[in-house]
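Shown here: the complex without one of its protein chains, the others still in place.
After this line comes chain A, so read on.
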Amino acid sequence: MSSELARYIGMRFIQFLVVVFIAVSVNFFIPRLLPGDPIESLIARLQSAGGSQEMDSQAIIDNFREKYGLDKPMMTQYLNYWRDLFRFDMGVSLSSYPQPVSQMIRQALPWSVGLLATATLIAFTLGSVLGALLAWPRSGRIIRTIVPTLLVLSTIPFYLLAMILIYLFAVLWRIFPPGGGASPTLIMEWDWPSFVNIVHHGMLPGLAIVLGSVGIWALGMRSQTVSVLGEDYITFAEAKGLAPRRIFLRYGMRNAMLPQVTALALSLGHVVSGAVLVEVIFNYPGLGALLYNAVRGQDYFLVQGVVLILILTLAVLLFIIDLIYPLLDPRIRR
């Protein structure tokens, strides 16, 4: 491994650590620095919900404080928070008491990752090909009308597209279910009917994400391809008499793809933000809907846990992309 590559990986790893540090710190400090005491408001809510005025709320509050170490100095709490995280201990859900937050997240994570990974992969591939074709002088009229339309769609947030899709395909025409991850009656197994059921439910949310993001990738790929097609080696390849298809695929697309991978890394956060809301609209059993329900139920620990996992999952993914990048771009490997 050359020193340049080591330096590159080292920088990326620092970046990864910074993201983790920001995520954990924000998660810890924001609720504590903002005015209002979560425990007291929790008790107040419990009281008004239960209608009992008789309980000794101060004793309960003190008990909670002690249990979560809220009476200790801030720094001690902060260090404890880190220690608990390394044990995957993210507290206990308040709304589905006493289910551990980590367990609820573990149930939701595969749904989100599955939906998002599939949709993003389709959108990224489709968008890159369409964008490259748009820049290619020989491509036809159809490409030139489809891509700008997709571009217009991509300025609309995913969840608003999702609402339109639900109305068209689930209310008016009833082709796809309006929400959920699978039929409530389905017994989940590793077999064909389960798979079909899940895909059937995933079609609309997936379509919303694909329609909403394919234009972004197409736009980026188009400008990359335009500048690549202006390079001398393209002129040289044409002069050599290479087949246009070969020039397009091997010389044009291949070189334009590199910046696309960087763009993918930078836009994933945006895509995830949008997907969270899509899950809410569809009541999809992933992290987004879990987060929404946690916020609605003021489930303090669950909100924190989901947010943390959301950021960490993305950070890990980006780190992996960063590690793959040198394989694609020999200039970094040298």
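To be clear about the criterion, a contact is a pair of C-beta atoms (placed from the backbone, for glycine too) under 8 Å apart; a residue touches a chain by one contact, two chains touch by 3 or more; residues count from 1.
Just so it is clear, contacts and distances are computed from a predicted model.
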Protein name, per the UniProt record, of whichever chain is missing from view ("Protocatechuate 3,4-dioxygenase subunit beta", "Glutathione transport system permease protein GsiD", "Copper resistance protein B" or "Chemotaxis phosphatase CheX"): "Glutathione transport system permease protein GsiD"
Touching residue (missing chain; options A:P98, A:P184 or A:G230): A:G230
Contacting the left-out chain in the complete assembly, out of A:W111, A:Y251 or A:Y292: A:Y292
Candidate in contact with the missing chain, chosen from A:I164, A:V199, A:A243 or A:I324: A:I164
Where the missing chain touches chain A, by residue: 14-15, 18-19, 22-23, 26-27, 30-31, 34-36, 38, 41, 152, 155-157, 159-160, 163-164, 166-167, 171, 178, 222-223, 226-227, 230, 265-266, 268-270, 272-273, 276-277, 280-281, 291-292, 295-296, 298, 303-304, 307, 310-311, 314-315, 318
